[in-house]
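In this view, the complex is presented without one of its protein chains, the others remaining in place.
For chain A:
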Amino acid sequence: MIHLQQLSKIFRTKKDEITAVDNVDLSIREGEIFGIIGYSGAGKSTLIRLLNMLERPTIGEVIVAGKEMSTLRGKPLREARQNIGMVFQHFNLLWSRTVFENISFPLEIARVPKAERTKRVNELMELVGLSERANAYPSELSGGQKQRVGIARALANDPKVLLCDEATSALDPKTTDSILDLLVDINQKFGLTIVLITHEMYVIRKICHRVAVMEDGKIVEQGDVLDVFRQPKKQITKEFVKQMAEQEETLDTVVPLLKDHPSGPIVKLMFLGEGAEEPVITHLIRQCGVSVNILQGKISRTKDGSYGTLFVQLQGNTSHIEQALAFLRENNVEAEVLTDV
């Protein structure tokens, strides 16, 4: 659906040149949710804006839905843009228009006749659950509701691709979840290709099929979310995975526990989405002849399984403990013995 080839964007300012996007090659398949993660300044926004020519590439190709975007100008470009919806971090709604009128806006731009517009807007308000607020102005809505309007608006002209630039970064965790659920819903219902940008691994983890990690304008790692998660290769990717799986404060609170539980090694287990944690623990106890003392941890469930960290103490003789650790590794659970912390 989207192909980027040797794509670069260089901003020239009076003093220097900033290579915001540096020789990026990327293919995004039809119907997938593709995440791009990176720290602030990595060039994510510039990359996503290159997809609908809000920025023009310095070099390289941008093909979206079979069209070479960088060769388009004027009317053909405006028409191509109607096939690409965009959702923004700060919503970018027109404050002078009601919910209904905001969603109607892209339809007016596409010169859809009035009766059809009304029908379509009503469907969209239904879809995002805002039918009751049709006549409210953006200033009367919560952040989550504003983003729902933003999403409905982006979907108005039945686009093939939806671009989300930090669509949940201005929202609290609970609202983030509801917006992410809505995106998954849309992706499944309409088979819409979604490209989303974020600096939060949580977002990638929760809804993306594939991910690209961006650093200094380059894509340094990409692949299926699970693979990238399980075997992060680059330092930056490891940091993102860590950000997710490791709860710093949990580690701190575990240290004192070492003194209270002297009779066995303390092990940190990291679950990175491979199945659920209970069967692994149950088998551990049954097959390896160790007893497992759960000290602390935080496990979250996502669409692919559980992830998170669990601190346990293994009690038993040395060979059983060795066996237990081997068993855990076989089951794709990262186990790290912490006794020497």
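Criterion: a residue touches a chain if its C-beta (ideal position, glycine included) is under 8 Å from a C-beta of that chain, and two chains touch if they have at least 3 such contacts; residues count from 1.
Definition applied: contacts and distances are computed from a predicted model.
Visitor: One chain of this complex is missing from the view, so tell me which of "Menaquinol-cytochrome c reductase cytochrome b subunit", "Iron uptake system component EfeO", "Methionine ABC transporter permease" or "Carbon-monoxide dehydrogenase medium subunit" is its UniProt name.
Guide: So the chain that does not appear here would be "Methionine ABC transporter permease", according to UniProt.
Visitor: Which listed residue, A:8, A:70, A:92 or A:131, touches the chain dropped from view?
Guide: Result: among the candidates, A:92 touches the missing chain.
Visitor: Per the definition of touch given earlier, which of A:52, A:222 or A:237 contacts the omitted chain?
Guide: The single option touching the absent chain is A:52.
Visitor: Among A:57, A:106, A:217 or A:308, which one is in touch with the chain left out?
Guide: Checking the options A:57, A:106, A:217 or A:308, the one contacting the hidden chain is A:106.
Visitor: For the full complex, which residue in A:13, A:40 or A:139 touches the chain that was left out?
Guide: A:139
Visitor: By the contact criterion defined above, which parts of chain A meet the unshown chain? Give residue numbers in ascending order.
Guide: Output for chain A: 52, 54, 75, 77-82, 84-86, 88, 90, 92-97, 105-106, 108-110, 137-139, 153, 157.
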